[in-house]
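Here we show just some of the chains, and they stay where they sit in the whole.
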Amino acid sequence: MDPLAKLVAIEEIKRLKARYFRCVDTKDWVGLATVFTPDAIFDLRAVNSVPNPLTGAVEPPISQSDADVYRGRYAVLAMIHAAVETLVTVHHGHTPEIEITSETTAAGVWAMEDVIRNAPDAPPLSIDGYGHYHETYERLDGVWAIKTTRITRLYVRRG
Amino acid sequence: MDPLAKLVAIEEIKRLKARYFRCVDTKDWVGLATVFTPDAIFDLRAVNSVPNPLTGAVEPPISQSDADVYRGRYAVLAMIHAAVETLVTVHHGHTPEIEITSETTAAGVWAMEDVIRNAPDAPPLSIDGYGHYHETYERLDGVWAIKTTRITRLYVRRG
């Protein structure tokens, strides 16, 4: 691909991920459905595992359970819906590293922060998480979508 | 517009908004004056209203008062000056979705976080806010500026 086409694709993928964050946090389920490929995979096996810089270990160990890997657009959407529907959530993505690997495929890493709170009047819940999304993208009918995504963590604060 | 001109405009608008954030937080009033069009509008009616995911309601209800809509560059600048002059502030913008609608007009949504503190030695004040800016931009004499901006909230923590 020529440099201009690559830059256009990178900007489209940045907007795609921006839409993902905005739709999750505004609970825009119709908008969110457009973000993923039909065969999308969302891998949450490492979502609770934080590296300890003193020991080098990841604690708790990364899940080996396939139940923590959501396969197919509607399984992914149902997981997100169940996870955030009744909560106040803020998901922010930072400093994307997007690699266009062909006219229809790409990969990317995003730094992220998420802020999770219970709704007003519900029992207090407070989780602030930091880490990265590791993703691949596919261009279907001219539109980029998220094909695979996997979360790793740097730090989680529970209040 | 051709794809290259669109990408140039998108990058210029990202830098415009970056300058807005930097000038607000470093109290650079001269720099901030260059950010807005002469007829700029800053709509703060929803700045304190947070959606409750359990009830679907926005609480408190969005203001209906026209006094919360600042009209004209100097009214906007005076409002920002009065709001932040004596405070420590950090405003961060994330994952812009910029749409170039013509050679001289554009629209955009930014995720945002703001951190507001009182100055050292002043009575403690702590507000951490999260939400979105909904904006339009205009290109005047070849330079992009913010024409309208409206804040919506996801979550506010007062300490």
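Labels A and B are assigned to the chains in the order they are written; within every chain, residues are numbered from 1.
Please note the rule applied: a residue touches a chain if its C-beta (ideal position, glycine included) is under 8 Å from a C-beta of that chain, and two chains touch if they have at least 3 such contacts.
Because the structure is predicted, anything quoted here is derived from the model rather than measured.
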With 2 identical chains placed here, what is the total number of copies in the full complex of this structure file? 3
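Note that only the chains that are shown with their structure count from here on.
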For chain A and chain B, let me know how many angstrom lie between their CA-based centres, rounded off. 26
Chain B residues within the chain A interface of the complex: 3-4, 7, 10, 50-55, 59, 94-98, 109, 111, 113, 130, 132, 154-155
Using the touch definition from the top, list the residues of chain A that touch chain B in their complex. 4, 7-8, 11, 14-15, 17-19, 21-22, 25-27, 84-90, 92-94, 115, 117, 119-122
